[in-house]
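All protein chains but one are shown at their positions in the complex.
Note that the chains take the letters A, B and C in the order they are written out, and that residue 1 is the start of every chain.
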Amino acid sequence: MIEVRFHGRGGQGAVMASRIMANAFVRIGQYGASFPMFGFERRGAPVTAFGRFDANPVREKTQIYHPDIVVVLDPSQRFFEKVYSGLKSHAVLVLNAALPFETQPHENLETAGIVNADQISIEEVGRALPNTCMLGAFAATTGHLPLESLEAALEDYFQGSRLKANVRCLRRGYEEAAVGHF
Amino acid sequence: MTEKKKKLSKVFDYLQYDDPYAGGLTFCAGCPLESLARFVPQVLGDDIVITGTPSCSAPVLLGQNIGTWHRMPYYGTLMTGAAANATGLARMYKRKGIKNTVVCFNGDGTASDIGFGNLSGAAERNEPFIYICYDNEGYMNTGIQRSSTTPAGARTTTSPVGRMTHGKDVTSKNLPLLMAMHKVPYAATATMSYLEDLAKKLLKAKEKKEEGFCYLHVFCPCPTGWGVPTDGSLDLCRMAVKTNFFPLWEAENGEIRFTREVNKPKPIGEYTKLIKKFEHLDEQGVARLQKDVDFNHSILMRLSGSCEQGGRHD
Amino acid sequence: MAPHTYFQGEGPWSDADQLMLYLDTGSWRSLRPVVDAEACIYCGLCALFCPTQCMINKGEYFLPNLEFCKGCGVCAKECPRGAIIMKPEGECDASKE
Partner (left out) sequence: MQARSEQDARIMVITGNAAAAYGAMLCRPDVVATYPITPQTEVIEKLFEFAASGELDAEMVPVEGENSAMNVVTAASMAGGRVFTATSSWGLAFMYDAMLAASGTRAPVVMVNVNRETPGIIAVSSGQQDMISTRDSGWIQLVAEDCQEILDQVLMAYRLAEDHDIQVPVMVNYDGFYLSYLAGKVEVPSKKRVSDFLAVLNEQPKRQILLPGQPLGCGTHGILQGFVELRYKHVQAMERAKAAFDAIDQEFASQFGRGYGGQIEEYRTGDADIVLVASGSMCGTIKTVVDRKREQGLPVGLVRLRMYRPFPSEKLTQVLKDRKAVGVVDRSVGFGIQGGPIYSEVCSLSAKFGGASVLSFIDGLANTDVTSDHVEQMLDLLSAAARGEPCPQVTWVCMEE
């Protein structure tokens, strides 16, 4: 089972990203479960969501304290300590940022996929909605999901021109993610 | 014999259906609510489904075990949710295409106090039923406690007269006007002394119910609780209208018109002197009530447009 | 244990076809309405205003059903011709009409 923790801000679509990811895993015959951290989420407030993905049914219903992967949708949180709290060794980071890291932010972090999802979504959707782009970057960085299943999953959440724009975000996230190792 | 005109009152023409109630019912002697309870189904007809809550009418609407005091289908429920229950019934009949007249029949305690929220909610959603509030200005079934329709100065067991308090210390809630201001298809006031007016309004409500929520506020004195003789309630009804204490009007979609104009209203003292619950009132107390009556009436005048039409303006 | 059953079904349902209740409200009465049939103009206001609806239409006049009449006096008060008087029960005979 892989455990993924999403960090974002209200309005960036972190919760939806975790749900689309669960949807995509189910599409490849696996199981997925995602849920948000609870609180009075309001636009702008930091938001955490969780995702568990496995070939077997996911039974755990707790928050994730030791993630394998963290997905950071909010560039300003890249240096937040809590983003890296409890990381398992050989952990993976998928980050929305314009600039690469100069130093390793956490010793357990082995791989990072960085993409400028804000910029891409502004170009494709018209405003900064980094979530679908980040899913593309997730697929490119981790290799856990084929791009097609994510694309198919998007159809459950978007329609029409919004769907097309988000598919473009997803693909560009996949193609433009700069994946490197620490 | 020839000088004797033998002609039945035309009110009988409105009574098209049998009285569904048993002969002897557990209302106090002389209670006009008993008249109302029996009058409503005789006018509204045999597709009536009645729902009501604990109140003076409950011991009669609700049966005892398998036994019942009347032949109407009824649902007896709680004061907190009277209008919501009527909603459930009316919606279900609407869905199934069953011809019906759901009547939610409650006292002023349910309507103006504990059940006001859901009454207002049902009105706002324009639910297809008739809500009848019989207003005896207090909790009479539990033994004469004040409600929000109890008038200023009135003595009840929870607004007593003593060294420190002199009856109810605040004015009453104008419930019928509040309901009209929900802009429902039909809202009206009525009382037991003007039966033709009441019958017409019931029939109008039955017709307008097809468009949605209808509200009827019936002034219904309580001889026992107010301290009047058992034969005195109809005099009170008439005097309440003649003093403008309880004006008769109707409103369609919020547009108000009087159904009985009072050209020279009597002073409220003519009304209060008939009733023991006001016997402690001094001049000041009567003046205060008069002020409230005038205020309520002036609102109605303005809303009904009577001012522009050259109507009375005290 | 076999409980006595009042109800056929599971819930608190009453059924008028099975049992209609009524109270002996005639026994509440201390004053009896006595109608002067000659003076009656058959307007029916007594019947309309009677809370118990116990004034019986006799064709040309109305008479109270003493089985249920509570003796409130509304009929006498409302009669436009004063054709009904309220008489103490003790001064009336025991008959019901």
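A few notes on this one:
Keep in mind that, in the parts below, a residue touches a chain if its C-beta (ideal position, glycine included) is under 8 Å from a C-beta of that chain, and two chains touch if they have at least 3 such contacts.
This is a predicted model, so every value here is computed, not measured.
Shown chains touched by the missing chain in the whole complex: A, B, C.
Take subunit C: the residues that touch the chain left off the picture are 3-7, 9-17. In the full complex, subunit B makes contact with the omitted chain through residues 46-49, 51, 61-68, 71-78, 80-81, 83-89, 91-96, 98-101, 117-118, 120-121, 124-125.
Residues of subunit A in contact with the chain left out of this view: 15, 18-19, 22-23, 26-27, 31-36, 38, 40, 57-63, 65, 152-153, 156.
Assume only the chains that are shown with their structure count from here on.
Taking each chain's centre as the average of its CA atoms, subunit B and subunit C sit 24 Å apart. Note on chain placement: the centre of subunit A and the centre of subunit B lie 63 Å apart, centres being C-alpha means. Subunit A and subunit C have Cα centroids separated by 81 Å.
In subunit A, no residue touches at least two other chains. Multi-chain contact residues of subunit C (touching two or more other chains) are absent.
By the touch criterion stated above, subunit C contacts subunit B in their complex at residues 6-8, 13-16, 18-26, 28-29, 41-45, 48-54, 60, 65, 67-68, 70-74, 76-78. Here subunit B touches subunit C in the complex through residues 4-9, 11-12, 19, 21-27, 29-35, 38, 62-71, 192, 195, 229-235, going by the rule given at the top.
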